[in-house]
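Below you'll find the structure, written out as structure tokens, and then a few comments.
The complex is shown incomplete by one protein chain, all other protein chains being positioned as in the whole.
Letters are used for the chains, namely A, B and C, taken in the order the chains are written, and counting of residues starts over at 1 for each.
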Amino acid sequence: MSDTQTSAPAGPAGLAPRPETGRLSISHVGKVYDPDGSAVVAVEDFSLEVAAGDFVAIVGPSGCGKSTLLNVLAGFDTLTSGEVLLDGTPLARPGLAPRPGPDRVVVFQHGALFPWMTVLDNVTYGLVKQQKMPRAEARRRAMELLAASGDLDQIAGSFPAKLSSGMQRRVEIIRALINDPKVLLLDEPFRAMDTVNKNTMHRHLLELYRRNRKTIIFITHDLEEALFLADRVIVMTTRPGKMKMDIAVDLPRPRTRAMMASDAYLALREKAVVAVSEEAKRAFERGEREMA
Amino acid sequence: MENATVDPLVPARAAKRRSWKLPRLDWRGTAAVAGFFLAWQLAVILALPGFDEIPGPWEVLNTFVGEFLFSADYWASWAVSFQRVFLGFLIAQVIGIPLGLFFGINATLRSLVFPVFEMMRPIPPLAWVPLSILFWPTNESSIIFITFIGAFFIITINVFEGVRSIRPEHVWLARSLGAGTFRIFRKIMLPAVIPSIAVGMTLGIAVTWNVVIAAEMIASDSGLGRLTWEGYVSSTPTVVVVGMISIGIAGYLSTVIVDWIERKMMPWKAGR
Amino acid sequence: MTEAATETKLPGSLSGQGVSKTYRQKGEEPHTALADLSFEFPAATLNVVMGTSGCGKSTLAQMLAGYLKPDEGTLTIDGAPIEGPGPERLMVFQESTLWPWMTVQDNVIFGPLSRGENKAQAIAAAAELLVRFGLIEFRDRYPAQLSGGMMRRAEIAQALINQPKVMILDEPFRGLDVMTRELMQEYYVRLFEDTHLSTVFITAELEEAIFLADRIYIMSDAPGRIVKTLEVDLPRPRDVSCLTTRRYAELEQEALDALYAGRDDMDF
Partner (left out) sequence: MTSVAAPSARSLSLVPSRGTVLAGLGFLGFVVLWYAAVHWSPFAAFNRLPDPLEVVIEWTNPDPYYGISIFAADYYVHIFYSTYRALASFFLAVLLGVPLGIFMGWKTNVHAYAASLLSLLRPVPPLAWVPIAILLFPGIEPAVIFVTFLVAFFATTMNTLVGVRSIPEDYFRAAACLGATNRDILRDVVIPGAMPNIFTGLQIAMGAAWFSLVAGEMIAAQYGLGFIIWESYNLIQYPTIVIGMATLGLVGYLSSAAVRLVGRRLMAWHEQRLGMAE
């Protein structure tokens, strides 16, 4: 069953020290859609302790509640039962109306850069809206971050439609990180990408994580991607979504491609692949629809 | 979707589409409509500026039931207007659809004729009334020409758009499978354009009703438009309101008829 | 694999010498998709062409299907030059191209009827294929009423009824959701292992490429050239378990090295 020891506070070379904020404690969270009607149990008695600065991946077939969990953490949806604390303060509770905010920023599956704003305006949007700093300083900080991540500062003035999907993704992650959120929520961000773009994105995400470390909750259906990126991989059962497995990934950081052929990696995958494909089969038998 | 089949082997994707169709009349909608009639009645009773000559909804209903519902002339003007609308509309389809198809397929014809067509399209249909009266022998035919103009430009441009937006793969695949040019035209291009024809017809019928009303007001002695205008001229405003409501219902009925035709033309869309 | 022996007998070998293609559009600079590309796709083989988006793989597919003429170079099928579209080289496109206004059956029998074959025979042949593809109850349905996976299977049936020598699939499972995609991959592998129908399968997904292929041709970015040919010696019949073997991981690394050769931002 799931070994729930929290992952050792590894501090490998090059990885920024653990931040003080971003500790998530999710206890006995449950979510039922349309309780008096079809009463669809999306998530049932889900508990997870995430240390500040941990990179946690949640893997599972469609209909395993991973997006529901994300919506609850982000504040787009309410809880039916259980509680979520962020650094000790209540974040979500059945009574507590959720409020999305810059402390938990989401990067969306189909991309949500505002097409009518330039890259720079997109990235500075959060800082300007929260009046955290004058516009000029926000722009300077944005250009800095853009330059550091594959010199995206050169396209700061263009509109998202002109960018490749990979570049749009990187800008969207920077738009989230610039707000210095406590938790970064990624909803299958690299799903529609081909192998090369996906690997490039993995490299950039790990680089950003190395430089300014945040708690990251990474939702994906791709087990290989989860094992390669995360410190911990949570495998979910198909509906109702429960925690089936909690795998500690103790591969050293920084992660390199060669590691994907290492014995340690193959052993981890062996352990997880059975759990994931079991759930995939069960989801498929029930005709589980992919929630668009 | 009517019966989006779940493939027993593979689960289908549940598209969560935001339906933007106007919602059924829930109570707030009915309240708004009731409010409208109430406000109208009040404005008449209080004789607010401009409303002094306007009849209230109740009065209109009485007059309608009393003088119009059973009068042959009233229904005759329905028949006249409908005949003008559908004749003009039909001729517009018969000429417009092939022309739109030719514009789409034949490049030389397109380069030759389309610019002239585009030059004439912005001219509002009713601007043709004088020339139409001058040209056509009878009053009736001149009005039918105007309703024809109303629908003609719209159906032609929509069919032309339809041909241009046919996916090349649909034609390539047919060619790979050995289909000849004529078979491709009949089995692939024509059906592919039907949805655009439907759009052109829906827009066209709305325009033809507008046009026939105005044409009847300007240059005819019969029809619902005439009835409404005479209500004004003989300063019997109730008749004007009855005329307007009748035109509204007639317009609505024609869109229902056109929708029915469209559903018949596109059985494959019924599932959508 | 006695692939060499069967090659001369079984039809469907494709080859190209010095093929190049440049797209010229009014108002935009010319874009060279292919430059001096040469290749050999043996018959009765699942040939997978892989590369990033924009490397010219779709251009190659359309040329093999005869929809596009190369600026230079020649393309041949079993030695004969490819002149234009023909029923011996049929293509499944990225987006479903079933004709929405025809029922599934009419879609499938369109090919035979276009070539004047007897309608009753065509319907019988179609029925047999639809039974095998689990679509027989949907025979009179319209494509809009089918799921993504069902549409793809109907398209494969639509092609197979014409007994093509080569099947060309241009990223066919790209638009499907994850599970449908994996099931369709298994589906096509079974189909290939039963019929050994020469196949050119275009994809940008490495996992899909290794799982399906006898041989992977990795293309460089535009102008596309084949930079590496990878023999995938995973045993057949293939199933999901082969994705967790060491050999798979080694093939994956080899392919990634070729894909990233010459790319500076992939130094990790």
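A few comments on the model shown:
Simple rule for what comes next: a contact is a pair of C-beta atoms (placed from the backbone, for glycine too) under 8 Å apart; a residue touches a chain by one contact, two chains touch by 3 or more.
Everything numeric in this text was worked out from a predicted model, so none of it was measured.
With respect to the full assembly, the chain omitted from this view is in touch with A, B. Checked against the full complex, the one of A:Lys66, A:Arg139 or A:Arg175 touching the unshown chain is A:Arg175.
Across A:His28, A:Arg140 or A:Lys162, the single residue that touches the chain missing here is A:Lys162. In the full complex, chain A makes contact with the omitted chain through residues 74-76, 100-102, 104-106, 108, 110-112, 114-117, 125-126, 129-130, 159-162, 175-176, 179. Residue positions on chain B in contact with the hidden chain: 18, 20, 22-23, 25-26, 28-33, 36, 49-51, 53-54, 107-108, 110-116, 118-131, 133-137, 153-154, 157-158, 161, 196, 199-200, 202-203, 206-207, 209-211, 213-214, 217-218, 225, 228-229, 231-232, 237, 240-241, 243-245, 247-249, 251-252, 255, in rising order.
Note that only the chains that are shown with their structure count from here on.
Taking the mean of the C-alpha atoms as each chain's centre, chain A and chain B sit 51 Å apart. Taking the mean of the C-alpha atoms as each chain's centre, chain B and chain C sit 46 Å apart.
Multi-chain contact residues, meaning those touching two or more other chains, occur in chain C at positions 177, 179-180, 183. Contact with two or more other chains is made by residues 6, 10-13 of chain B. Those residues of chain A that touch chain C in the shared complex are 61-62, 150, 191, 194-197, 199-200, 203, 206, 221, 224, 254-258, 260-261, 266, 269-270, 273, 277, 280, 283-284, 288, 290.
Those residues of chain C whose C-beta lies close enough to touch chain B in the complex are 65-67, 84-87, 89-91, 93, 95, 97, 99-102, 110-111, 114-115, 134, 138, 141-150, 162, 177, 179-180, 183-184. Chain contact summary for the complex, chain C toward chain A: residues 50, 52-53, 177-180, 182-183, 204-207, 240, 243-244, 246, 249-250, 252-253, 256, 259-260, 263, 265-266, 268.
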